[in-house]
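One structure, as structure tokens, below. Some questions next.
Here the complex is missing one protein chain, while the rest keep their positions.
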């Protein structure tokens, strides 16, 4: 877990994978997948990793809010086809978590992305630091 | 309020109007608005009429479930542009309500639609008859 | 191939299947798959059958236009999960083709649908009758 130096377009970086189907309805007038659908594919991987690996570490009332996303487009995506989304923890802040992602279709990395989410205190809806033991678990996930 | 004999492509039929903006992202590979977005435009008009005119007649816990939609496509829609959605009550059943709709863009009716929703009992989630006084109000709305 | 008497919610009716992934982004405020996404799932099955089984029978310039869709909702769909879309030819007109469809998720039929497309003459963009030999092939597909 270093600082954005990781080559997000490298499949070897990811152990958590999510797979989606490219829909005819994802295409835009230019005949390729619309840019906003890349954000949807990223969301698919991120939500799956949160649900399966991260939320179980937290209280039932804890929630996350999305603070920022960046997508770097590398190639067009086409229909029909699938997209594989690799997701990993890239950085861990006091109350925030940054995911690194790679989208892959037909053997190419079509985009890389970063997304930062912030843990919210359920009562105040303000940022809340990750508890120490959770932090240790997240580091372990991140080091994977 | 008769039975589907109404000319749903006639603007004069509607008093309740909702307006949406056609998005670049609504287009598909063929360069026109994707068919599923017609369903989204219809939903816009239907939800607005429900929220503004129909839900206020009902209990706070009453809810509707969508039972069916039919869309008859008449013309392509193009970007940029707007779509005006006319919505009216077409039929009133024991627990169901059928809306008739017309979509209009650039002076043409681009589609007509019917959608049937069913009133649910909040406790049982089963269909629930409209109370008599609500029925009278709905007939009045429908006769508008 | 009879007339709408077919039980579209019966999996046994379909030999052509298409599979899509339910996305977190398909959900609406009610926590279930938004109704317009049912139209997108139907489109997925229809486009796949057109591309794989029907367009190869036709000229490269022939195209279809969607004339109507009807969706009958039977159950909510939830995330995460998949949706299987069964599609078959239901009726064959002079220039039109009606598909019958069933959507299935987690062992339940969640919706049935019909969609009618019309074959267009590439020059005039007017409806064009299916050539006789194509008609025979379509009947064969329909009888499957």
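A, B and C are the chain letters, set down in written order, and residue numbers restart from 1 in every chain.
The rule is short, and it goes like this: a residue touches a chain if its C-beta (ideal position, glycine included) is under 8 Å from a C-beta of that chain, and two chains touch if they have at least 3 such contacts.
Here the structure is a predicted model, which means the values were calculated and not measured.
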item	value
Chain not shown, touching residues in chain A	34-37, 39-40, 43, 65-73
Residues from chain B at the interface with the omitted partner, ascending	19-21, 23-25, 40, 43-44, 47-48, 51, 80
Residues of chain C in contact with the chain not shown	24-25, 27-29, 31, 34, 36, 79
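Everything that follows uses one rule, which is that only the chains that are shown with their structure count from here on.
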item	value
Chain whose mean Cα position lies farthest from chain C	A
Interface ranked first by C-beta contact pairs	B-C
Whole-Å gap separating chain A and chain C, where each centre is the average of the chain's CA atoms	33
Where chain B and chain C are represented by their mean Cα positions, the distance between them in whole Å	23
Geometric centre distance via CA averages, chain B-chain A, whole Å	37
Junction residues of chain A, two or more chains touched	24-25
